[in-house]
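One protein chain omitted, others in place.
Order of writing sets the chain letters: A, B and C. Residues in each chain are counted from 1.
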Amino acid sequence: MSQKTPVTILGATGSVGQRFVSLLENHPWFEIAKLCASDKSEGKTYAQATNWILSTPIPASIRDRKISSCTPSVKEGLTFSALSSNVAGPIETSYAAQGAKVISCSKNHRMDESVPMVIPEVNGDHIELIHQQKFPHGGYIVTKPNCSVIALCMALKPLLDSFGLEAVSVVTMQAASGAGFPGVPSLALFDNVIPYIEDEEEKMESEPNKIFAKLQNSKLQFLPLSISSSCNRIPVTEGHMEVVSVKLKKKSTLEALKDAWLSWKNPLESFELPSSPTKMIYYFDEPQFPQTRLHRDFDKGMAVHIGRLRKCPILDFKFTLLSHNTLRGAAGGALLTAELLAKKNLL
Amino acid sequence: MSQKTPVTILGATGSVGQRFVSLLENHPWFEIAKLCASDKSEGKTYAQATNWILSTPIPASIRDRKISSCTPSVKEGLTFSALSSNVAGPIETSYAAQGAKVISCSKNHRMDESVPMVIPEVNGDHIELIHQQKFPHGGYIVTKPNCSVIALCMALKPLLDSFGLEAVSVVTMQAASGAGFPGVPSLALFDNVIPYIEDEEEKMESEPNKIFAKLQNSKLQFLPLSISSSCNRIPVTEGHMEVVSVKLKKKSTLEALKDAWLSWKNPLESFELPSSPTKMIYYFDEPQFPQTRLHRDFDKGMAVHIGRLRKCPILDFKFTLLSHNTLRGAAGGALLTAELLAKKNLL
Amino acid sequence: MSQKTPVTILGATGSVGQRFVSLLENHPWFEIAKLCASDKSEGKTYAQATNWILSTPIPASIRDRKISSCTPSVKEGLTFSALSSNVAGPIETSYAAQGAKVISCSKNHRMDESVPMVIPEVNGDHIELIHQQKFPHGGYIVTKPNCSVIALCMALKPLLDSFGLEAVSVVTMQAASGAGFPGVPSLALFDNVIPYIEDEEEKMESEPNKIFAKLQNSKLQFLPLSISSSCNRIPVTEGHMEVVSVKLKKKSTLEALKDAWLSWKNPLESFELPSSPTKMIYYFDEPQFPQTRLHRDFDKGMAVHIGRLRKCPILDFKFTLLSHNTLRGAAGGALLTAELLAKKNLL
Partner (left out) sequence: MSQKTPVTILGATGSVGQRFVSLLENHPWFEIAKLCASDKSEGKTYAQATNWILSTPIPASIRDRKISSCTPSVKEGLTFSALSSNVAGPIETSYAAQGAKVISCSKNHRMDESVPMVIPEVNGDHIELIHQQKFPHGGYIVTKPNCSVIALCMALKPLLDSFGLEAVSVVTMQAASGAGFPGVPSLALFDNVIPYIEDEEEKMESEPNKIFAKLQNSKLQFLPLSISSSCNRIPVTEGHMEVVSVKLKKKSTLEALKDAWLSWKNPLESFELPSSPTKMIYYFDEPQFPQTRLHRDFDKGMAVHIGRLRKCPILDFKFTLLSHNTLRGAAGGALLTAELLAKKNLL
């Protein structure tokens, strides 16, 4: 009999849900126990209910599994939520109330005071906030940040540690997959740029302040940091590119920034989590790199890719940043968080 | 016999050259007299020598015209240069030395002291610099700025006039056509972002200072203005999108900026130049506009389109800007300049 | 007061409806009187209710017009239907029953015995079938065929007239716009081919038999003709490309086929209908033409473009065919039909 931890996936048929199904296929610690989706999918097989859009096949063991509704049973365990934010809030709460350890990709609970919003390498210590949650049966909710925010904070963390941050200006070029499925119609995105993504700029301008917060007496002290963001949808399938300018607290040099990234000590390094990338940050000296199609999948799609570091005539420095929005930015990031929880015996 | 001014096109077979051919097809003032290209095209018909990529047909009157080499005759007249910057410099000089009135799309002479770099609505007065050029037979060189710079300066001009400018930060999402033909391989650009365009950022960070210069005693006094730019190639065919943040000299409001654009007095308005757009600036209140594919062709592709005006948490205000890079940004912009020269009796 | 014929558009906010609105903006004979759409749009302005996707602006005179529901009044007149086939059938019937002269883009009534399915140049004579329809107040229904079928029959008609047709094999590469809006999600179509379009092959294999029918004693005698079709959706915005092989009744030659196309006598030529293309058929000798992006918009998007004629080792000849699916294939084709009806004093 399997010793793996059973997992429930909420929203299992959507684009992020599919990533969870794919990533969990041969996971060494976890295995899929329940696939939940909206009522109209209930009772269908996974293959029937799903408009599968990944370029790897539906895992054979999953094709014929029946879909359940998103209704918690008694004593739920590890639960990944890939639900739409239209419905995620109360469903996640109802699962936690039945003891589920919910790891959510949705925005609904991210700013709740006792809910950690976690990038494992950056603020894994925030996880202890779960002890302040009042759910019975050991239930809790942990969230992952917005996909563009995850990459941004991973790139900024070494700079914050070495030089301090005063201001960050960021312009994004985001992939179609960020809008889910069906998401953006092809007629609306082919040969086009849509210079607006609802709610996205608000998230980018507020979530980093919580992610970089200091825990003091079990309370988060948000980092004061000015952020300006402009978010654009462009015609690529996967991978968010971000152009970033930063103003640092300490004066620095191009070499020192590069060194801060390359020598940054990943606190998870010794944990050997199955979904950790080999390196968290890849730095490119070639001026034409990173590129969306070429680098998004490097290292399981779990790293960030930085290039084009140069001085900014207005702030201090600017650079370009790429990450995979549905792997590191969604399902992969949530899975890594679950692995960290497992390592800390919190599952 | 036609009373139209005869026109020579240098680099007539390339992507910008094709735009000149297309725009001049039924022009009320000008008509194509000579089509010049590299030696390997010499003697071929235009249809044979050209890999035509526009979605209107090659004008019937041009198909069978013979291509000449780029060698000036005595007493050249109005000459549009769409030459590659690899060869444009000395060829344009040799034409001017034979009396040609050269209007160039190339970068080679843009920063020459007595060469005006003209956006007709913005700095048409700079044209008088040509009187300082020492070419015989009335020859001169006038340039148009870089395509991304043209749109940027058209959007900034009303703000400069009303509020003064201290700093501008701009991130571009540029079309394939900006790289000419063959330009970027499809395998290099499909489903991808290339975060680097050689030389482009240098142009964006220096040309506006000359364009916004004041003429004093027939000398240009460059505008002091800090500009930071990051230029990206994305998979669209035509149309450059720019995300702009500005710091103004005077404090202002969202309403005042919008009003500055909408009420800006176009100095060309009374001239009725054939290539002038009906309005120089279109402003969109809808948050999802402007969009590349939807708006690039509005008003003959000669206007700029602005939207998403909002406060910037770091500088003062930010907005999004679109223009057509091979119409307003190249052949159309040069043609409008020639029309202004004609109106001023300088042809 | 305007002497133009007032027009009702059903389904005015959709992708084909938008084409009707755009084409009727400055039409010399017709003008928009009513814009009708689904109940959820009723009472909104056209600009509010419409996700406009064309690269020309919403006509200024239309932006603020109110949307009505699709409910016929007494004494309706010329009515274009761009309704989804889910609802078109009974609504069109209800309009005809109130005297409307309905010209429909939907499939619902195409195969009705007394309903002509018209390509004006090909089978304009079928229009007389309307006299067999039993609607009161002079109402009737005329349909246009499927978009891929229109182009195919326009290309085949000269061959049918000159050589007779025995068999036609056709493989299509169809644009996103053929699926309407929102239509195909970008994640489903970027960098992809979808080798299936519901119902499309059935239409291509049956509609030409009716279009090419002979009228005998006011009855259509369907043309016996074997057709095999395979329909694919590919990542282009507009324009359907078709690869066609034909088996003719008479033996022929490459030159004779080309001549059949070039010398074909268009029966509408003397009518000077406003939406007629200058030429119905463009033939290309260059092997790389026609191309979707280059030629779809030629001649108002109302012609067909043929190239690559060569012998077929299995049937007799093969060639490549392009047309604009939402202009000639939808709104433009229906408008041309209305113009022919006007010319025949049937409006």
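FYI, a contact is a pair of C-beta atoms (placed from the backbone, for glycine too) under 8 Å apart; a residue touches a chain by one contact, two chains touch by 3 or more.
These figures come from a predicted structure and were not determined experimentally.
Listed by label, the shown chains that the missing chain touches in the whole complex are A, B, C.
Per the touch definition above, the residue from A:46, A:80, A:298 or A:317 contacting the chain not shown is A:298. When the omitted chain is restored, the residue from C:145, C:235, C:301 or C:333 that touches it is C:235. If you put the hidden chain back, the residue from C:173, C:220, C:280 or C:303 that touches it is C:173. Within the whole complex, the absent chain has one touching residue among C:70, C:227, C:248 or C:336, and that is C:227. Taking the complete complex into account, residues 167, 169, 171, 173, 190-196, 205, 226-228, 230, 232, 234-237, 239, 241, 243, 245, 247, 287-294, 307-308, 312-315, 318, 320 of subunit C touch the chain not shown. Residues 15, 51, 53, 176-177, 181-191, 235-237 of subunit B touch the missing chain (whole complex, contact as defined above). For subunit A, the residues touching the absent chain in the complete assembly are 52-57, 190-191, 237, 293-298.
Just so we're on the same page, only the chains that are shown with their structure count from here on.
Rotating subunit B by 180 degrees superposes its CA atoms on those of subunit C, with the angle stated to the nearest 5. Note on chain placement: the centre of subunit A and the centre of subunit C lie 47 Å apart, centres being C-alpha means. Each of the following residues of subunit A touches two or more other chains: 190-191, 235-237.
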